[in-house]
Each structure stands twice: as structure tokens, then as C-alpha cells.
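See structure below.
All protein chains of the complex are present and in place, except for one that has been dropped.
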Amino acid sequence: MDRIKLDAWVGIFVALGLIALMGLAMKVGNLTSNDIKTTYVVTANFENIGGLKPRAPVKSAGVVVGRVDSITFDTKIYEAIVTMSIDERYVFPKDTFANIYTAGLLGEQYIGLEAGGDPENLVAFDKISQTQDAVVLEKLISQFLYNQASKEEEEK
Amino acid sequence: MKKDLIVSIKDLAFGYAERQIHRKINMNFHRGKVVAIMGGSGCGKTTILRLIGGQIKPNSGQVEVDGKIVHEQGRKGIYELRRKMGMLFQHGALFSDLSVYENVAFPIREHTDLNEAVIKDLVLMKLNAVGLRGAHNLMPTELSGGMARRVALARAVALDPDIIMYDEPFAGLDPISMGVICDLIRTLNDALGATSIIVTHDVTETFAFADYIYFIADGIVAAEGSPSDLKKSQLPFVKQFIHSEKDGPVPFHYQANEYISDLGL
Partner (left out) sequence: MITFFENIGRGLRLKITRLGAATRLFFTIISYSSESFKRFNLTIREIYFTGVLSLIIIIVSAFFVGMVLGLQGYYTLQKYGSSEAIGVLVALALVRELGPVVTALLFAGRAGTAITAEIGLMKATEQLSAMEMMAVSPVARIVAPRFWAGIITMPLLASIFSMVGIIGGYVVAVPIIGVDEGAFWSQMQANVDFSYDIVNGFIKSLVFGIACTIIALFEGYDAPPTAEGVSRATTRTVVTSSLAVLGLDFVLTSFMLTV
């Protein structure tokens, strides 16, 4: 097997492998979206993040605009600090709301951003001040039961 | 001034946990001589070659090659010593994926920086010495046993070594090939001014051209001397070996009970 044929075949093989890898990355995965774009970091505090996990999507109007980087706990104010990276193509006003929603009925949780009306925009390392916590099922049920109970009380 | 003694083995002891192969071996090999090591099967002849080549280390005693103690050398030291040696393995041990030409060129390419034209001349020269210059394009699988061994010999002498070692070079050869190899061993040795160490069983051929012979039995050198001396030797072991006697110090019967009791009588 002379060298030139050998090199040719090996070259074809490696090329096939790399094409497959690229194909997987582009067509199959979601690499083309925001993983390679530059982002800016903002934070938000929540009293309860529910089931929010790092790498959860940050969406606005249903479109993915960023990802959750990390979630930490602040022992001074006893709240969760969520750090997220937002694609720098998208700017949001300073009074944007950050809410925690659930995808579908029992799906994973994500952050939804609703733009406010402030003429000034969020810049890197800003803090989103308006937040809404995740819906915790137990609280919902207990609230429902409490409402039921008080309604029955009223009717009596 | 080069030392006359190129390899010397002093008080060598070597063995594994199950078996002590060498108990106390003393051998000396002088420059320019063809020396044979003979003995029964399993007496450790090939092991001596491996000890000289540094593939295994002795339990005690020492093997000295060209003034250096083999088992004390580091990796680099051993490789330097090996460049002075050429070894012919029992069945040739040619690299099966390389052609005859590439096989002989292998040590030259590895250890020198010569360009292709010079290498070609050297390879063809070595192949010519063993009579196989015309076969340089063949693959090892296309060669007969005798031819393969000759190519391996060409490879072993490719770098003009000072010590050439042969592991059972006559085993399984037809008379013509045997004659050829005998002739080559002697001719190459004298032409290169090298020392040849041959491990063999073959009495007739070896006695015809060797300068000195060592006999190993029971882990020691049982007898040594020139072929003419040994032919006159009265030692029972040497006599049994040289005259191919069926029974003697090396018994015919494996250890067993009395024949009568085995037959149940």
C-alpha cells in the first residue's frame, strides 16, 4: 500500500468523521443558536426559584434569548441570585420583568423576560429588579384550600 | 588498542522461581573467532544469547560486552551496545509487512542518516553477500525457510557489527542450505573481523568450521575446547553428544517405576 493511496484514504476517513461531527453539531444540536454568540451578564433575585436549573433557557416572547449561568444563595437577604447570559443582540429596558415559568404542564422551568417601558437599557452586570417567583405547587394547593375554606365560612 | 576479549561471562547464575537454568557459567569470547555453544534441549543456550543482548538480567555474576557490564547499563547504554551486535533468530524473524529490501534497510534507516542512494547500495551489497540480491522485491511470505534465514543474516550484518549471534541457524534446513549458511557464517565473520557466537545442536557442521566450542549441561560449562580437542575428549557427556549415542549421562528413559510393576505382574 503506497503512501499516496494511504494518505488519500486516511484523509477521506478523517474528513468524513469531521463532517459527521459538524453535521451533528449544526443540524442535530442547537449549536447555531446562541452558544457561539457574545453575551452580557445580568442578575436577578428570586425568593423562590422552584425547579430552575443552570443552563435553563431565558426566553422573551417565547424566543430563546439567553441561558441561566449559575444560581447562588445570598445569606444576607436570604434570596436566590440567578446569573444569566443574554445574547448581546437583544437589549432590554431597565424595568424588565423576570418571571419563572414552566414549559408545558410538567416541563422544565425557564426564565421569561417581559420588557418594560424604561428608556434606559440593561447593561452588563446590571440587576433586574422586578422578579416573580416560580409557582410552587404546595403553596398553590394550600392557597386553594384556604380560599375554599374561607368561602365556605362566608356562606355559613 | 581494542581488547581481545569482546564478550566475557563471569560466574553467571540465572533462573526463574520454578527452575534454576544456569548455576555458574564462565565463558570468554575472543575477537575474530567463531564460537559455538552446544548442549541438550532446554539447557539455556538461547538464554545466554539473550543475556548477552541485555534482554534479561542475570541473578548474579556478570556479562561484559566490550568492557561494559550489560545489566548495569541504562536504556541508552544497552541500545548502544546492541548497535554493535547483530542477531539471527531461529526462523529469521523478518518483518512480515516489509519487503526483503526494506527489512535489510531497516537497521540502516534507524541508526544512520544516510540518503536513499547510499542505503540502496548498502542493502544490495549485503544481499549480494548472501546471494539474494535478485530477491530484493519479494515479501517474506514468498521466501523459503532457507532464503528467509539468509535475508535475516543480511539484515543482521547490515551495520557491520562486532558481534554476530546465531540462534539455531541450522535447524530445519536441507543439506544445501546448511552448507550455504556454514560458508556464510565463516566468510562473513572473517570479512567483517567480527566475533560469531552460534547456539546450535548440529555437531557435524559446527565442528567443521568453529574455532572453539562450549558445552553446557546441568547449568555449568561441562566441557570446552577446540573441535579437535573435544573429539578426543573422554568425558561421558561429550562422548554421548558427539557420537549421537542413545543412552549415557542424558538418560533414554524418563523417570518411571519398575517395568515389571507397571505391567502388573
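Think of it as A and B in the order they're written, each chain with its own count starting at 1.
As a convention for this text, a residue touches a chain if its C-beta (ideal position, glycine included) is under 8 Å from a C-beta of that chain, and two chains touch if they have at least 3 such contacts.
Computed from a predicted structure; not experimentally measured.
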item: Selected from B:S41, B:S96 or B:Q255 as touching the chain missing from the view; value: B:S96
item: Where the unshown chain meets chain B, residue by residue; value: 53, 55, 78-80, 82-83, 85, 87, 89-91, 93-96, 106-107, 110-111, 152
item: Hidden partner chain, residues of chain A it touches; value: 1, 3, 6-7, 9-10, 12-14, 16-21, 23-25, 27-31, 35, 55
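Keep this in mind: only the chains that are shown with their structure count from here on.
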item: Euclidean distance of C-alpha centroids - chain A vs chain B, Å; value: 75
